[in-house]
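Apart from one protein chain that is not included, each protein chain of the complex appears where it belongs.
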Amino acid sequence: MGNKNKISLLIFALIIFTLPAILQNNYHLMVLNVAALNIMVVIGLNLLMGYAGQISLGHAAFFGLGAYLSAIFTATCGFPLWPAMIMAMVIAGIVAYTIGIPTLKLEGHYLVMATLGFNIIIYIVMVQFDAVTGGPSGFAGIPRLRLGDFTFQSDRQIYYLFWALSIAVLFFSMNLTHSRVGRAMAALSHNEIAAGCAGIDTDGYKVKIFVISGVLASLAGSLYAHYITFISPGTFGFFYSIQVVTMVLVGGMASLWGSVFGAILLTLLPEVLHAVQEYNVLIYGLILMAVLVFFPRGLFPGIAGVFAKRRTAVPPDSREQLALEKRVWCRK
Amino acid sequence: MVQEVTFQGNQKILETREVTLRFGGLEALNGLSFSVTPHQIVSIIGPNGAGKTTLLNAITGVYSPHCGEIFFHGTPISRLKPFQIAALGINRTFQQAQLFSNMSVLQNVMVGMHPKTRAGFLSGALHPPGERREEKKIRERAESLLEFFGLVPKADWTPGHLSIAEQKRLEISRAMASEPELLLLDEPVAGLNIRETEALGDLIIRLKERGQTIILVEHNMHLVMGISDWLIVLHHGSKIGEGRPEEMQKDSQVVEAYLGR
Partner (left out) sequence: MTLSLQIFQFILSGLTTGSTYALIAIGFSLIHNATGIVNFAQGEFVMLGGMFMITFYTFLKLPMLLGFVLTVFSVAAVGLLLERGPIRHARSKEILILVMITIGASIFIKGFSMILWGKNPMTLPPFSGEAPIVFLGAAVMPQSIWIFGITIGVVAALNYFFKGTMTGKAMRAVAASRRSAMLTGIPVDRMILLSFTLSGALGAVAGIILTPITTTSYDVGVMLGLKGFSAAILGGYGSMPGAVVGGLLLGILESLAAGLISSEYKDALAFLILLTALFFKPSGIMGRGRLRQV
């Protein structure tokens, strides 16, 4: 990735890691912790939607799988923490692979329907399989996050862990989008047939990126479970799938930074709307519609353009005003 | 630089045998058989709807023939997927240039190198030295290709801002990036003026001189007669003639197909 991106990442990390000194309210930290986890999910989804050109309305299922599997492995089966989370990720990956292969052959709304159906099936299993999952009343007593002897007790400690992981995910994803695979995915999202004829295994990449996005969501879900120490099916329903897709769209599908800010914005938004709790749903729908109607490319592509390595080459006799940020997606 | 292509032996580089392809009730390709000798420019001509683009799609794996087989260096390829065929050494351009307008001109060519490069997800994410070296080589080769095709000043532009002639050249350079033995060009000079057509024609000849085998689908008879070594004439999905350009000009069946009775 270009130097501009590296600097931006550094500045972002700096801001993030100095924030806790300013924020004394634990509740604020908690919201930001959840935002960090949402960023992980949203980055995976952005790779899937923006780069591989596929849509999933079922990612809450992977988030939930990560949460429940990790909870069950640690609390019920007594496995150690990090291996349990990794096992959950592996299982989520296998599930993503299994449903990915037939699903990604479907087009457009069939794909949407399949991911949605998958989400609902998993949700129902979470609710009904109550011997294992605790049913609608949820699963409590999930062990906290630990590294060796150190247990992450406070929101503040969790903050550093989650944001470190989140920024790492962002860093690796940015590398990826600037690499050979990133170009292949961008090509695939733009013109699948031409990409195939150019030598890109389009089906293979679609499945792989689906798996990666599922695994990322699973990781986020596991971290969530061990943070809140209590989970219930309601968190992992269809509405969360819509929320994360909204974060990607609001942020702008063309850029990872857009997704980061979209995730932060839309995690904070319901908290801001807390005062009008009843209107939460209505306003969410209104914002979703408004952004999509008026800003179909997202709210942040302009900012992403700032971070992208600026191209100064403009066609000399062009009379149109060219929005630079609309022109080049992939950075060198 | 464009790689010189060397080829051993006398074998046909491409051969189709009784290839038949149906769309619903329509037979787009009907028992088509022909073969292509390496290092030549073979032009496929015929009236609209004769099946020329369908043939290219069949060769590159976009469609699978219902009957018959296609051989590349003797290996059957009709069941392979497009990306596998590209990896074997066949690449193509499209009737309307299918460029990736979400990336720069240079990046379009870099993408073309996909089958010849290796870095995967892990290397892409971790960015180790081996991957950095490969990226550097990709960029250098892409730049040299742009130089050959005269597109270096516009390397950072998006394809949408190029002229049609430049877009066509870009698409060819992207196809050449994968170092294909066999290059399929689908109406490369459609929409170009006389000067641009001549320039592209010269470019194609230069590619052939470097050892490239080229199958050309074209309507522009002047170009076809000027640069082809061999002509194959299609009509309603069947081959109605093949031979050297001068011979085909005189062939009555061919003339009839073009002008009607």
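Think of it as A and B in the order they're written, each chain with its own count starting at 1.
Just so it is clear, contacts are C-beta pairs under 8 Å (C-beta built on N, C-alpha and C of every residue); 3 or more make two chains touch, one makes a residue touch a chain.
Just so it is clear, the structure is predicted and the values come from calculations on it, not from any experiment.
Chemist: Of the residues A:39, A:52, A:71 or A:245, which one touches the chain left out of the display?
Modeler: A:245
Chemist: Which one touches the absent chain: A:90, A:124 or A:272?
Modeler: A:124
Chemist: So that we can see where the missing chain sits, which residues of subunit A does it touch?
Modeler: The list for subunit A reads 55, 99, 102-103, 105-110, 112-114, 116-118, 120-121, 124-125, 128, 193, 238, 242, 245-246, 249, 278-289, 292-297.
One rule holds for everything that comes next: only the chains that are shown with their structure count from here on.
Chemist: Subunit A to subunit B: how many Å between their CA centres?
Modeler: That pair's centroid distance is 40 Å.
Chemist: Please give the residue numbers of subunit B that touch subunit A in the complex, ascending.
Modeler: 60-62, 81-83, 85-87, 91-92, 94, 98-104, 106-107, 110-112, 114-115, 117-121, 123-127, 131, 134-135, 138-139, 154-158, 161, 174-175, 178
Chemist: For the complex, give me every residue of subunit A touching subunit B.
Modeler: 172-173, 175-176, 179-184, 186-187, 189-191, 193-203, 208, 212, 254, 311-313, 315, 318, 327-330, 332
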